[in-house]
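Please find one structure pasted underneath; my questions will follow.
The complex is shown incomplete by one protein chain, all other protein chains being positioned as in the whole.
Labels run A and B following the written order; every chain starts at residue 1.
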Amino acid sequence: MATLTELTPKLAPMEPVPFVVRSIRDELSDTFTLELDPPDGVFEFLPGQFTMLYVFGIGEVPISVSGDPAQPSTLVQTIRGVGAVTYALRQVRPGDVVGVRGPFGTEWPLAEADGHDIVFVAGGIGLAPLRPAIYSVLANRQRYGKVVLLYGARSPSDMLFTQELLEWGGRYDVDVLITVDNADRQWRGAVGVVTKLVRRAPFDPHDTVAMVCGPEVMMRFSAQELEGRGVPQHRIHLSMERNMKCGIGLCGHCQFGGRFVCWQGPVFSYDELAPLLLVKEV
Amino acid sequence: MTTTLDQVLGAQAFFAGLDDEHLATLASVAEPVSVAIGRKVFHEGDVADACYLLLEGDVALEMDIPGRGPHVLQTLHAGDMLGWSWLVSPFRYAYDAQALTEVKAIRFDAVALRSAKDTDKVFGYELMQRFAEVLVRRMQAARLQLLDVYGNAH
Partner (left out) sequence: MPETLVLDRSGLASILSELRARDYLLVGPTIQQEAIGYGPIDSLDDLPQGWTNVQSPGASHLERRDDERLFGYVVGPHSWKKYLMPNEVVIWRGERTDTGFETVPPEPAPAYALFGVRPCEVAAIAVQDAVFMPTDRVYRERREAAFIVAVNCTQAGANCFCTSMGTGPAVGEDAVFDIAFTEVDRNGTLAYLVEAGSDDGAAVLQTVVGAEPASDADLAMLESVLQEAAASVTKTMDTDGIHDLMLANLRNGYWEDVGGRCLACTNCTMVCPTCFCNTVEDTMTLDGTTAERTRKWDSCFSIDFSYIHGGPLRMTPEARYRQWLTHKLATWFDQYGTSGCVGCGRCITWCPVGIDLTAEVAALRRVDARQGLSVPLPEVMA
């Protein structure tokens, strides 16, 4: 295991850096996307990483980056309003300033996926942390075998990034399968849980890297389905959610077993997680 | 007067109509067990090495949702069959089963039961028929539950 010192060679950032809000856009009734201008004009990050977003005097929350890594001039973050800080973030207007620390954490294994099929499995807002990886894969489409996106949402009106889903689904070199848990008859698509898509998705399980993001229960069952189809555990990657507070491995809140989710994750391979995922309240 | 396991099994509605030979087969892979209140009968993810016919007491099938805690999906009671993960690969329990009261049950060894149903196809048919009925009824119930019919009309 890499030590913290190896991963963070310089003193880790403790002060938020002011970023100017360029735009704020509603995605869903409770979910919105912020576009932020980095003070240096550039914010480099790896797909899968997150930042700590700070509202002056109110507090700080971990939010994954949802933008395109090839467009580092803008920091894009998609946020669901669930608490005091995210509600405060919802109130910002273009020209306002929010604080940013990061990026923190591990990335989706795009290098490992080179030359293989890729399956993205996203549930609900879990599509947001995967989007940078999807952008990156599509920008380098020739490097990979089949590319499959499986997306499950609560209902048709809870689907995130619908415009892009249409666009990706329209490509000949990407398979996009979508399902919702609940729907009325206006919906012509599939109804059922996202784990069911794993069985009929077109990929070679013995030559696939899977990247899964969503609620922990959904990831647990998706990983089991992937494994059931023959994808080895170490080729399945999950993005864990824990209480990240400091982002730099020294507040202790985000520990999952012996792992600090903030810097040893959030992206882990399933073989590291599988035994612990079955222990309650870890 | 002592009651043999065959007789106990024969008296259960789940096994109604099974002939003596098949009841004897069942009894040969069965043992009575008890589970203390608050204990787990089995854990999600563990090898599904058994199923249980509940004789007394209540069991909750639970799934843990991190951040929300254990969610009770269903409760099972005397006469109910607990556990069907032993029937299909990868033979792992899908939920936690928690004893809500003191529980008395008959435990059937899954490996022996699978082998018995594969060897004796008639026994296997009779057994699967009974499990199929349970599965269908529980799925129907689960779907009804999913509809949230007591919820507010939209």
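By our rule, contacts are C-beta pairs under 8 Å (C-beta built on N, C-alpha and C of every residue); 3 or more make two chains touch, one makes a residue touch a chain.
These numbers were taken from a predicted model, which means no experiment stands behind them.
Touching the chain that is not shown, out of A:70, A:139 or A:250: A:250 (per the contact rule at the top).
Against the chain not shown here, chain B presents residues 31-36, 38-43, 52, 65-69, 103-105, 107.
Contact between chain A and the unshown chain involves residues 1, 3-5, 8, 11-12, 14-16, 18, 20, 54, 56-60, 80, 82-83, 96-97, 99, 241-243, 245-246, 248-253, 255, 257-258, 260, 276, 279-282.
We adopt the following convention: only the chains that are shown with their structure count from here on.
For the pair chain A and chain B, the distance between C-alpha centroids works out to 38 Å. Taken in their complex, chain A has these residues touching chain B: 215-217, 228, 277-278, 280-281.
Note for the complex: chain B touches chain A at residues 43-46, 63-67, 70, 89-90, 96.
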